[in-house]
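Next up is a structure, given as structure tokens.
Only one protein chain is missing from this complex, and each of the others stays in its spot.
Up next is subunit A:
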Amino acid sequence: MWRFIGYRLLQAIPVILAVITVTFFLVRIAPGGPFDSEKAVMPEVKAALEAQYRLDQPLFSQYTAYLGDLARGEFGPSFKYPGRSVNELIGAGLPVTAELGFYALLVAVVIGGLAGVIASLKPNTAQDYIPMTAAMIGICMPSFLLGPLLVLVFGIHLDWLPVSGWGDIPGDKLLPSITLGSAYAAYIARLSRAGMLEVMSQDYIRTARAKGLPEWQVVTRHALRGGLIPVVAFLGPAFAGLLAGSFVVETIFQIPGLGRFYVQAAFNRDYTMILGTTVFLSTLIVLFNLLSDILAAWMNPRLRAQFGEQ
């Protein structure tokens, strides 16, 4: 077990290193720099700024210096928010984005899981087609369309929920969570339907029925665990995807999260901020993938036994 985790963590190092390297050089290839603006800046001032942020050094020594910073856990100072470090900015945005991601995941698992399981119990009937059609629409509908639609209906027409904000008015967290979670709910619905269909055709389900158990017990006691393993394996990448993809929703609902910093950083050529968030998010993605793999393996006794032997 520990060997497996250690091995996977070791594997993650070259992946993250590759992400750092590619991002580092890509942002520098992109036209424009952090201190270019419409207003002409005096050459001395610009030179002083560049010297302060090490931009006057050769590219490769900038790269090694940055790696050195990272090794100490420092993402460096932000170029556009003077006096604030990238660590501080991420620290400020992360809790909000993480909370939003968590609620969105909750929405996705509860709605998606239920829909998938319900659909799988009567395949190729209305009970299957209706939730699956809804899921398909959920996958196809981009959040920049769904978000405003929800705001229009629940925020303005019905006037039930606030149209924007985060944690200011009760209920303002609901619409963003649904908007962000709905696409993932749709994926989870499809995954859990496929998983349940597979399990429900297994011989041991027939055994459970032959014992005389009522159908709901057959489903909850015998089928759910095996059927939902694919969903559990998907949770890690899903949560990472929610964190990284929250920009649109954060913009629509005016939420002060990480996603907005991230995209603004790209527009501003805020090199350290772009790199910092990219490295941070890719590390999270690797960790969450590992976590959900471990969880999925733990749910399968056969794999668990293999881990135990190692």
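Methods note: a contact is a pair of C-beta atoms (placed from the backbone, for glycine too) under 8 Å apart; a residue touches a chain by one contact, two chains touch by 3 or more; residues count from 1.
What we mean here is this: contacts and distances are computed from a predicted model.
Participant: Can you pick, from "Stage III sporulation protein AB (Spore_III_AB)", "CoA-transferase", "ABC-type dipeptide transporter" or "Cytochrome c-type biogenesis protein", the UniProt protein name of the chain not displayed?
Facilitator: This omitted chain is identified in its UniProt record as "ABC-type dipeptide transporter".
Participant: If I consider the whole complex, including the chain that's not displayed, which of A:202, A:254, A:268 or A:283 touches that chain?
Facilitator: Residue touching the absent chain, from the options given: A:202.
Participant: Which parts of subunit A face the unshown chain closely enough to count as touching?
Facilitator: Touching the chain left out of view, subunit A contributes residues 202-204, 206-214, 217, 221-222, 225-226, 299-302, 305.
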